[in-house]
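Apart from one protein chain that is not included, each protein chain of the complex appears where it belongs.
Right after this comes chain A.
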Amino acid sequence: MSYLVLARKWRPQTFADLIGQEHVSQTLGNAIRTGRVHHAFLFTGARGVGKTSAARIFAKALNCEQGITAEPCNQCPSCLEISEGNGTDVLEIDGASNTGVDDVRELRENIRYLPSRSRFKIFIIDEVHMLSINAFNALLKTLEEPPDHAKFIFATTEPHKIPITILSRCQRFDFRKIPLPSVVSRLKEIVEVEKVEISERALTMVARRGEGSMRDALSTLDQVIAFCGDRAADEDVQGLLGLVDRRLLLDTVEALLQRDSRRLLEMVRRVDHLGYSYRQYGRDLVETFRSLVLCRVLDEPQELLDVTADELAELQALAAQAGLEDLQRIQGVLLKLESELAVSPMPHLTLEMVLLRLAQLPPTEDVGQLLKRLAELEKRLSRGGGVSSAPVPRSAPSSTAAAESSPPPEPTPKKVEAPAAPNSGKGDWPGLVEFVKARRRPLIASILEQASPLQLAPPILEIGLPRGSFALGQLDDPELVEALTALAGDYFGAAVKLRVTPLAVDVANVRPSLEQARRQQESDRQRRLRADALDHPLIKSAQDIFGASVKDVRPIDKGFV
């Protein structure tokens, strides 16, 4: 047998070895001791926390030749067989490879036979979440009332994928992530036996990389031993794990707090040059800012921070350079950066941009402070003093009182191209109509469009409307007249006196209203169009040949002629 990785070599063989899962081992042990062993178990939890190991230990405990015991002997043939994974009565099934209903049928076929040697026939189905839905359903009846000699142990990382009907038939055990100190002490045990020299600090780094998973930590330890041999220096471990140098991180933090863009770019170049992963760099930056925030909010941060006294002093000096709001904001942005880096096609650019952005941000202001300042400002305003330099707020368009003093309105009315526009420049009739439209008073605008301007010399404005017309009736409403007066006042920049004159229907010598002018223009165009069409040689010859007559002329397109 060639080399066995640590995670396999040191797979726990007794409940005592199973670290961090005391709640599981105790419950199972008690069940065995009191003779109340269920027939179906579900072990769930993150990767590498001991689910499969626990299943095997439990199987050994049930089948040990020394009798059912919470502490299997690990010496009898039954125990040894299970450890090697080829027990005749303990079937370890790969649930992810044997997913179909046929596999379950085979299992049901198999379950009827008594165990060949041991007490129980134990089915360990690992990665059980991958079974198909039919396979699960085919298992239901068997799982509910299996023969006395059968036990099921399911192990999975994804319990949410398992049907509720299966869950309800199993005793479920949730495996926890293993706390850091427990991992470290286990690693220490292992390196002692393996005769590897490695400091506790390095082991902590390794354990942290495992993120609560024993197997991850052991894989990393394997890697460290493979690289460093029997003596692992802290620097080597750090380099191997790709942890970014502290100095570089602190320099970056300093440059960020001092808003030194140039230096930040230099940092990114150095990260690239040293071959660190940008993502790791981002992650470590977040971690550093977390330390700074802790330094800022706690009186004695060393309880939560794993740093030496020198490092702490350095961190505290940095933390003093910026406000808490600032630090937290930077931390927030960096947190987002980490996930962006994972998907970015150009990570170095993403990193540079975010750092430059952060360097550009103005210092934050506390919202409470701002509100206080705002309140003070309002108080001073209401007293009427101290704000002479501020621009006078422009009065609302409908208030007549302010119209006298206010400057001419800003939206200069657009000139309408109408044939009957005698007054050029500002203050003409079409301009007024356009202005009213711009002020979103469509009702007044439409009345004005139908009206003819009789006198247009501010302060007097006289408009004529055909007697008996609907628009004239509308102007009986004093409110509307007032609004119109106010609008006109705004437009001409002076108070206006409005006079409305009813006109006889057939009066010819008044200026036509805008609507009339437009209609006139339209019919002129129609006439011209008709003449053009009739003159067309094609039409003429059509008339000649077929004796046709022109009934109607319609423009194909408005802008055609």
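Some notes on this structure:
We take it that a residue touches a chain if its C-beta (ideal position, glycine included) is under 8 Å from a C-beta of that chain, and two chains touch if they have at least 3 such contacts; residues count from 1.
Methods note: contacts and distances are computed from a predicted model.
One chain of this complex is left out of the view, and of "Monosaccharide ABC transporter membrane protein (CUT2 family)", "histidine kinase", "Ketosynthase chain-length factor" or "DNA polymerase III subunit delta'", the protein name its UniProt record gives is "DNA polymerase III subunit delta'".
Touch with the chain that is not drawn comes from one residue among A:D103, A:D126 or A:E449, which is A:D126.
Only one of the listed residues, A:R33, A:R47 or A:R201, touches the absent chain: A:R47. Looking at A:I164, A:V193 or A:V343, the residue that reaches the missing chain in the full complex is A:V343. Considering A:T34, A:S116 or A:Q360, the position touching the chain not shown turns out to be A:Q360 (whole complex).
Mapped onto chain A, the footprint of the missing chain covers residues 1-3, 5, 8, 46-48, 52, 85, 94, 96-97, 99, 126-127, 129-130, 157, 213, 215-216, 219-220, 222-223, 225-227, 229, 239-240, 242, 261-262, 265-266, 269, 272-273, 275, 277, 342-346, 349-350, 352-353, 356-357, 360.
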